[in-house]
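One structure is given here, and the rest of the page talks about it.
The other protein chains are all here in position, but one chain of the complex has been omitted.
And now, chain A:
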Amino acid sequence: MYPFGKGMARYLPLLLLLIPMALYLVFYFGPSVMTVIYSFTDVKNIPGSTMKFVGLENYYDLFYSGNSGERWRSITNTLIFMFVVTIVQNGVGLFVAVLLNQRLRGDYFYRAVFFLPVVLGVAVVALIWGMMFDPMSGPVNMLYDWLFGYKDMFFASFTHAFGYIIFVQIWMYMGYSMLIFLAGLQSVPKDLYEAGYIDGTNKWQSFRHITFPLIAPSFTVNMLLSIIGAMSTFDIILATTDGRFNTRTMAYDVYKETFRGSLEMGLPSALSVVQFLIILVFVVVAVRQTRKREVEY
(Lines give C-alpha, C1' and ligand atoms only; values in the text may rest on other atoms or scores of the structure.)
Protein backbone atom coordinates (compact mmCIF):
# COMPACT_ATOMS: atom_id res chain seq x y z
CA MET A 1 0.00 0.00 0.00
CA TYR A 2 2.64 2.48 1.06
CA PRO A 3 5.82 1.84 -0.91
CA PHE A 4 7.96 3.81 1.52
CA GLY A 5 6.77 1.99 4.65
CA LYS A 6 4.46 2.87 7.49
CA GLY A 7 4.08 5.75 9.94
CA MET A 8 5.94 8.95 9.16
CA ALA A 9 7.73 7.28 6.27
CA ARG A 10 4.52 7.52 4.29
CA TYR A 11 5.11 11.25 3.95
CA LEU A 12 8.57 10.91 2.47
CA PRO A 13 7.40 11.21 -1.16
CA LEU A 14 5.47 14.33 -0.26
CA LEU A 15 8.51 15.80 1.42
CA LEU A 16 10.64 15.02 -1.59
CA LEU A 17 8.10 16.76 -3.78
CA LEU A 18 8.51 19.87 -1.68
CA ILE A 19 11.87 20.58 -3.29
CA PRO A 20 10.68 20.93 -6.88
CA MET A 21 7.60 22.65 -5.51
CA ALA A 22 9.69 25.24 -3.73
CA LEU A 23 11.90 25.73 -6.77
CA TYR A 24 8.86 26.09 -8.96
CA LEU A 25 7.29 28.67 -6.67
CA VAL A 26 10.47 30.69 -6.27
CA PHE A 27 11.79 30.61 -9.81
CA TYR A 28 8.70 30.29 -11.94
CA PHE A 29 5.43 31.11 -10.28
CA GLY A 30 6.75 34.05 -8.29
CA PRO A 31 8.35 35.85 -11.23
CA SER A 32 5.27 35.17 -13.36
CA VAL A 33 3.00 36.84 -10.84
CA MET A 34 5.47 39.70 -10.46
CA THR A 35 5.47 40.21 -14.24
CA VAL A 36 1.73 40.70 -14.20
CA ILE A 37 2.03 43.14 -11.28
CA TYR A 38 4.93 45.00 -12.92
CA SER A 39 2.93 45.48 -16.10
CA PHE A 40 0.71 47.93 -14.20
CA THR A 41 3.59 49.96 -12.75
CA ASP A 42 6.45 52.19 -13.90
CA VAL A 43 9.12 50.03 -12.20
CA LYS A 44 12.71 50.53 -13.37
CA ASN A 45 15.61 48.12 -13.47
CA ILE A 46 17.55 50.13 -10.89
CA PRO A 47 17.73 48.99 -7.27
CA GLY A 48 16.07 51.35 -4.86
CA SER A 49 14.06 53.21 -7.49
CA THR A 50 10.47 53.98 -6.65
CA MET A 51 7.54 52.09 -8.16
CA LYS A 52 4.26 53.73 -8.99
CA PHE A 53 0.98 52.17 -10.04
CA VAL A 54 0.12 53.53 -13.50
CA GLY A 55 -2.94 51.46 -14.42
CA LEU A 56 -3.17 50.48 -18.06
CA GLU A 57 -0.67 53.06 -19.30
CA ASN A 58 1.90 50.45 -20.35
CA TYR A 59 -0.70 48.58 -22.36
CA TYR A 60 -1.80 51.83 -23.96
CA ASP A 61 1.82 52.67 -24.84
CA LEU A 62 2.26 49.27 -26.44
CA PHE A 63 -0.33 49.92 -29.08
CA TYR A 64 -0.57 53.69 -29.39
CA SER A 65 2.96 55.09 -29.09
CA GLY A 66 5.26 56.12 -31.97
CA ASN A 67 6.41 52.60 -32.73
CA SER A 68 3.02 50.91 -32.40
CA GLY A 69 3.14 49.99 -36.09
CA GLU A 70 6.07 47.72 -35.33
CA ARG A 71 4.08 46.09 -32.53
CA TRP A 72 1.29 45.06 -34.88
CA ARG A 73 3.85 43.76 -37.33
CA SER A 74 5.49 41.74 -34.54
CA ILE A 75 2.12 40.20 -33.74
CA THR A 76 1.40 39.45 -37.40
CA ASN A 77 4.88 37.99 -37.78
CA THR A 78 4.37 35.82 -34.70
CA LEU A 79 1.09 34.46 -36.05
CA ILE A 80 2.55 33.77 -39.51
CA PHE A 81 5.51 32.09 -37.87
CA MET A 82 3.27 29.95 -35.70
CA PHE A 83 0.90 28.83 -38.47
CA VAL A 84 3.58 28.04 -41.03
CA VAL A 85 5.89 26.31 -38.55
CA THR A 86 3.11 24.26 -36.96
CA ILE A 87 1.63 23.11 -40.24
CA VAL A 88 4.78 22.51 -42.27
CA GLN A 89 6.89 21.12 -39.46
CA ASN A 90 4.23 18.59 -38.45
CA GLY A 91 3.36 17.79 -42.04
CA VAL A 92 6.93 17.05 -43.01
CA GLY A 93 7.59 15.34 -39.68
CA LEU A 94 4.64 13.00 -40.19
CA PHE A 95 5.62 12.26 -43.77
CA VAL A 96 9.18 11.37 -42.83
CA ALA A 97 8.02 9.34 -39.82
CA VAL A 98 5.67 7.27 -41.99
CA LEU A 99 8.47 6.65 -44.48
CA LEU A 100 10.90 5.63 -41.76
CA ASN A 101 8.30 3.34 -40.22
CA GLN A 102 8.34 1.20 -43.39
CA ARG A 103 11.37 -0.68 -42.06
CA LEU A 104 13.53 0.45 -44.92
CA ARG A 105 17.22 -0.25 -45.03
CA GLY A 106 19.26 1.99 -42.76
CA ASP A 107 16.28 3.60 -41.07
CA TYR A 108 18.28 4.18 -37.90
CA PHE A 109 20.80 6.17 -39.89
CA TYR A 110 18.07 8.35 -41.41
CA ARG A 111 16.49 8.86 -38.01
CA ALA A 112 19.80 10.15 -36.71
CA VAL A 113 20.24 12.40 -39.74
CA PHE A 114 16.82 13.98 -39.39
CA PHE A 115 17.15 14.40 -35.66
CA LEU A 116 20.67 15.84 -35.77
CA PRO A 117 19.73 19.54 -36.18
CA VAL A 118 17.81 19.44 -32.89
CA VAL A 119 20.96 18.31 -31.14
CA LEU A 120 23.16 20.92 -32.81
CA GLY A 121 21.68 23.86 -30.98
CA VAL A 122 20.56 27.23 -32.24
CA ALA A 123 23.97 28.90 -32.41
CA VAL A 124 25.46 26.21 -34.60
CA VAL A 125 22.38 26.01 -36.81
CA ALA A 126 22.42 29.78 -37.30
CA LEU A 127 26.09 29.65 -38.16
CA ILE A 128 25.63 26.86 -40.69
CA TRP A 129 22.76 28.59 -42.46
CA GLY A 130 24.49 31.95 -42.17
CA MET A 131 27.28 30.47 -44.26
CA MET A 132 24.96 28.64 -46.64
CA PHE A 133 22.96 31.86 -47.17
CA ASP A 134 25.95 34.19 -47.44
CA PRO A 135 25.00 36.67 -50.20
CA MET A 136 28.62 37.10 -51.32
CA SER A 137 30.01 33.58 -51.35
CA GLY A 138 27.33 31.20 -50.04
CA PRO A 139 26.60 27.99 -51.94
CA VAL A 140 22.84 28.62 -52.01
CA ASN A 141 23.30 31.87 -53.91
CA MET A 142 25.58 30.11 -56.41
CA LEU A 143 22.86 27.52 -56.86
CA TYR A 144 20.19 30.22 -57.36
CA ASP A 145 22.44 31.99 -59.83
CA TRP A 146 23.10 28.78 -61.77
CA LEU A 147 19.47 27.63 -61.78
CA PHE A 148 17.50 30.85 -62.14
CA GLY A 149 20.12 33.54 -62.78
CA TYR A 150 18.87 35.23 -59.62
CA LYS A 151 20.62 36.34 -56.44
CA ASP A 152 19.14 36.95 -53.00
CA MET A 153 20.16 38.87 -49.89
CA PHE A 154 18.75 36.18 -47.57
CA PHE A 155 19.00 37.30 -43.92
CA ALA A 156 19.59 40.92 -45.04
CA SER A 157 16.48 41.12 -47.24
CA PHE A 158 13.49 43.03 -45.90
CA THR A 159 11.08 40.86 -47.86
CA HIS A 160 12.65 37.40 -47.58
CA ALA A 161 14.61 37.25 -44.33
CA PHE A 162 11.63 36.16 -42.24
CA GLY A 163 10.81 33.38 -44.68
CA TYR A 164 14.34 32.05 -44.44
CA ILE A 165 14.16 32.12 -40.65
CA ILE A 166 10.95 30.08 -40.78
CA PHE A 167 12.69 27.62 -43.08
CA VAL A 168 15.64 27.27 -40.70
CA GLN A 169 13.32 26.81 -37.71
CA ILE A 170 11.42 24.05 -39.51
CA TRP A 171 14.64 22.41 -40.70
CA MET A 172 15.88 22.42 -37.14
CA TYR A 173 12.85 21.04 -35.30
CA MET A 174 11.33 18.84 -37.97
CA GLY A 175 13.26 15.87 -36.55
CA TYR A 176 11.70 16.48 -33.17
CA SER A 177 8.16 16.17 -34.52
CA MET A 178 9.25 13.15 -36.55
CA LEU A 179 10.48 11.38 -33.43
CA ILE A 180 7.20 11.89 -31.59
CA PHE A 181 5.20 10.69 -34.61
CA LEU A 182 7.51 7.70 -34.95
CA ALA A 183 6.86 6.74 -31.34
CA GLY A 184 3.13 7.05 -32.01
CA LEU A 185 3.35 4.99 -35.20
CA GLN A 186 5.21 2.19 -33.50
CA SER A 187 2.51 1.84 -30.88
CA VAL A 188 -0.14 1.12 -33.53
CA PRO A 189 -0.88 -2.63 -33.36
CA LYS A 190 0.23 -4.48 -36.52
CA ASP A 191 -2.81 -6.76 -36.55
CA LEU A 192 -5.04 -3.82 -37.41
CA TYR A 193 -3.17 -3.41 -40.69
CA GLU A 194 -3.41 -7.16 -41.33
CA ALA A 195 -7.16 -7.05 -40.70
CA GLY A 196 -7.38 -4.14 -43.09
CA TYR A 197 -5.32 -5.98 -45.68
CA ILE A 198 -7.74 -8.90 -45.57
CA ASP A 199 -10.60 -6.43 -46.06
CA GLY A 200 -8.77 -5.12 -49.12
CA THR A 201 -7.74 -1.62 -48.07
CA ASN A 202 -5.10 0.15 -50.12
CA LYS A 203 -2.13 2.07 -48.63
CA TRP A 204 -3.93 5.42 -48.51
CA GLN A 205 -7.06 3.94 -46.95
CA SER A 206 -5.11 2.17 -44.25
CA PHE A 207 -3.27 5.39 -43.48
CA ARG A 208 -6.45 7.46 -43.49
CA HIS A 209 -8.57 5.09 -41.40
CA ILE A 210 -6.08 3.21 -39.21
CA THR A 211 -2.85 5.18 -38.77
CA PHE A 212 -4.28 8.68 -38.70
CA PRO A 213 -6.88 8.20 -35.93
CA LEU A 214 -4.56 6.07 -33.82
CA ILE A 215 -1.72 8.55 -33.72
CA ALA A 216 -4.02 11.39 -32.68
CA PRO A 217 -2.31 11.68 -29.25
CA SER A 218 1.00 12.32 -31.03
CA PHE A 219 -0.78 15.03 -33.00
CA THR A 220 -1.97 16.68 -29.83
CA VAL A 221 1.50 16.65 -28.33
CA ASN A 222 3.13 17.89 -31.51
CA MET A 223 0.62 20.66 -32.11
CA LEU A 224 0.99 21.85 -28.55
CA LEU A 225 4.76 21.78 -28.61
CA SER A 226 5.08 23.55 -31.93
CA ILE A 227 2.50 26.22 -31.14
CA ILE A 228 4.14 27.09 -27.83
CA GLY A 229 7.59 26.67 -29.29
CA ALA A 230 6.94 28.83 -32.34
CA MET A 231 5.20 31.56 -30.35
CA SER A 232 8.05 31.91 -27.90
CA THR A 233 10.95 31.52 -30.34
CA PHE A 234 13.42 34.35 -30.30
CA ASP A 235 16.79 32.61 -30.23
CA ILE A 236 16.95 31.76 -33.93
CA ILE A 237 15.96 35.35 -34.80
CA LEU A 238 18.57 36.72 -32.45
CA ALA A 239 21.24 34.51 -33.96
CA THR A 240 20.44 35.15 -37.62
CA THR A 241 19.17 38.72 -38.10
CA ASP A 242 18.93 40.10 -34.56
CA GLY A 243 15.48 41.47 -35.34
CA ARG A 244 16.61 43.54 -38.30
CA PHE A 245 14.89 43.44 -41.69
CA ASN A 246 11.32 42.94 -40.48
CA THR A 247 11.97 39.77 -38.54
CA ARG A 248 10.80 40.75 -35.07
CA THR A 249 8.28 38.60 -33.25
CA MET A 250 6.59 39.17 -29.89
CA ALA A 251 9.02 36.93 -28.06
CA TYR A 252 11.93 38.80 -29.60
CA ASP A 253 10.38 42.12 -28.61
CA VAL A 254 10.02 40.97 -25.01
CA TYR A 255 13.68 39.98 -24.92
CA LYS A 256 14.79 43.16 -26.68
CA GLU A 257 12.74 45.50 -24.51
CA THR A 258 13.66 43.79 -21.26
CA PHE A 259 17.37 43.34 -21.70
CA ARG A 260 18.43 45.78 -24.38
CA GLY A 261 15.83 48.53 -24.44
CA SER A 262 15.46 51.15 -21.77
CA LEU A 263 15.61 50.48 -18.04
CA GLU A 264 11.81 50.44 -17.89
CA MET A 265 10.41 47.08 -16.83
CA GLY A 266 6.70 47.93 -17.03
CA LEU A 267 6.41 47.97 -20.81
CA PRO A 268 8.14 44.64 -21.47
CA SER A 269 6.09 43.10 -18.66
CA ALA A 270 2.91 44.26 -20.33
CA LEU A 271 4.23 42.85 -23.59
CA SER A 272 4.85 39.43 -22.01
CA VAL A 273 1.36 39.41 -20.57
CA VAL A 274 -0.12 40.13 -24.01
CA GLN A 275 2.07 37.43 -25.51
CA PHE A 276 0.98 34.95 -22.84
CA LEU A 277 -2.69 35.68 -23.51
CA ILE A 278 -2.29 35.14 -27.25
CA ILE A 279 -0.46 31.84 -26.73
CA LEU A 280 -3.12 30.75 -24.25
CA VAL A 281 -5.94 31.34 -26.74
CA PHE A 282 -4.26 29.34 -29.48
CA VAL A 283 -3.21 26.50 -27.19
CA VAL A 284 -6.72 26.12 -25.75
CA VAL A 285 -8.32 26.11 -29.20
CA ALA A 286 -5.75 23.71 -30.64
CA VAL A 287 -5.96 21.27 -27.76
CA ARG A 288 -9.76 21.23 -27.84
CA GLN A 289 -9.74 20.47 -31.55
CA THR A 290 -7.13 17.74 -31.46
CA ARG A 291 -8.38 16.08 -28.30
CA LYS A 292 -11.77 15.57 -29.97
CA ARG A 293 -10.14 13.30 -32.53
CA GLU A 294 -8.34 11.03 -30.12
CA VAL A 295 -9.80 7.51 -30.08
CA GLU A 296 -9.52 4.61 -27.67
CA TYR A 297 -8.48 1.19 -28.90
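In the analysis below, contacts are C-beta pairs under 8 Å (C-beta built on N, C-alpha and C of every residue); 3 or more make two chains touch, one makes a residue touch a chain; residues count from 1.
Everything below uses one rule, namely that contacts and distances are computed from a predicted model.
Selecting from "Extracellular solute-binding protein", "NADH-ubiquinone oxidoreductase", "3-oxoadipate:succinyl-CoA transferase, B subunit" or "Ferredoxin", the unshown chain of this assembly corresponds to "Extracellular solute-binding protein" (UniProt protein name). Touching the missing chain, out of A:Ile198, A:Leu263 or A:Leu277, is residue A:Leu263. The missing chain, though absent from the display, is touched by one residue of A:Pro47, A:Gly149 or A:Gly200; that residue is A:Pro47.
Within the whole complex, the absent chain has one touching residue among A:Ala156, A:Ala195 or A:Leu280, and that is A:Ala156. Across A:Tyr11, A:Phe29 or A:Tyr197, the single residue that touches the chain missing here is A:Tyr11.
Chain A residues in contact with the hidden partner, per the touch definition given at the top, are 4-5, 7-9, 11-12, 15-16, 18-19, 22-23, 25-27, 44-49, 61, 65-70, 134-136, 151, 153-158, 242, 244, 259-260, 262-263.
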